[in-house]
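Below is a slice of the complex: some chains, not all, each in place.
We call the chains A and B, going by the order they appear; numbering starts again at 1 in every chain.
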């Protein structure tokens, strides 16, 4: 028996809007600790991890671990029918093949029950290690969304370079080039307008803008976004979900065109760290030699897959409810 | 000679927006009593009746009854050119083949004349009897519109069930089911937020959501909507037009799939009352045996036609101006 009552039902609507375009079907895992989801996009380039801790719910009953496979588009359709101030309750019986979303208007005059069929979804649960990052940028989420959108009108990829002074987002396309620098700024009137950089060493990575733009659908959830970067790890874009959890997006960096060429010739020993635009720091780091083993066959398949960079140990999803 | 001057010109814009998607061409009938329209949608499933009483106009001159055939889309195009605060005057000469809409801005600095050709439209005027309904629900019009829109994302039809406690709207589709209950609530701060149920006996009817959604285009006209239901009559969805009249939409209920089967076998003696979801009250009412004589040939034609349920007497439109 599962019964999760969330007073801020609007949060759940925003969570679904944030991930439904990236992932079609996914398992929601319920345990006494919380309500969570981990899923890769269909091309295995990006990974999304959601956690809503049980303490954040007004009422949280989860008798046994349960994994519920849902079509996120259908779930989003149902949640869209909730008012922004409605209380949302998620209910499922043990072994049931459906889940119920109940919406109560603040005045209790309108009660809605939406019942959705569950799906069997085959998925591995990746163990994502807590990593140390070379640079962490915290900045207004709306600013980050605007930058990704603006750069998309010029090019397809964004090069993110972090130094102590600020973070630079740049791109290049047929019509020209663009580069946007946001300076560190901690002395703002409103804390949500701050741009804060924690950096151990400068880092420069290239990402597909298409995915970044998809991640920014989570912007309504939080006024700030955190971007964590290391040259040998997927980038992480994180939005807090109120006081109760987070959505984290993991994205494998892209290899620059010329590096791919080099790599094709020089395999198997390859340093895939993107060349820093500024040419600083090439020697600053030891070579990393066992990076994503890309089988480069075609333009299509050149996208590095987040899977091979995240996984420390592939663990069988231990929350799976084998009803 | 016809000259109707309406200070709240914006009303007429809203009226056209409310009906133009349902009906393409229709006759507006002008008599000393008022300005009215009655028309069926092209599939003869729904009927719309509009009345604007002469007292509601600032100036109302109608020397003789006049029936003016108009293309509602074209009329809506012209009325869209009126400002919301403009005074609108409808003018036509006896026997003329055109009508003029004049818009005066509140400051009188801008005067527009739009002249539209009239059409000859062949139409019967149905006599709609004043009926007694088993249940009448009055509720906020925006709430009703929201419910119809929300349910449309799940299914194609809505089952409306009225009991003393409230009204339930439910649907079923490929992705699941939905059911929304609005409780009677007369103790609200603002009268336009009340939900009031007048009921003689519980009633459950099924309607096509496509039509309901079309009716809700009238929502900007009135803060409340009235839904009148009887198991042997078309449902009526009514919006008041300021203090001067109304738009009423009549819609034949749908037969449930299994009832259609029964009916096909058991014709000609058929009880088409939809089965109440709750299984109450099947014996509560006498059999009605001469209901819409559906010639069921194909899926297309299964939609019950409002005509056969409304009409007591088909009367020749007595307002027709035979110029």
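The working rule: a contact is a pair of C-beta atoms (placed from the backbone, for glycine too) under 8 Å apart; a residue touches a chain by one contact, two chains touch by 3 or more.
Just so we're clear, the structure is a prediction, and the values are computed from it rather than from any experiment.
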Identical protein chains across the whole complex (2 displayed): 3
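Here is the rule we use: only the chains that are shown with their structure count from here on.
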Cα-centroid distance, subunit A relative to subunit B, in whole angstrom: 48
Sites on subunit B touched by subunit A in the complex: 143, 150, 153-154, 175-183, 185, 195
Residue ranges of subunit A touching subunit B (in the complex, touch as defined): 71, 74, 77-78, 80-81, 98, 107-117
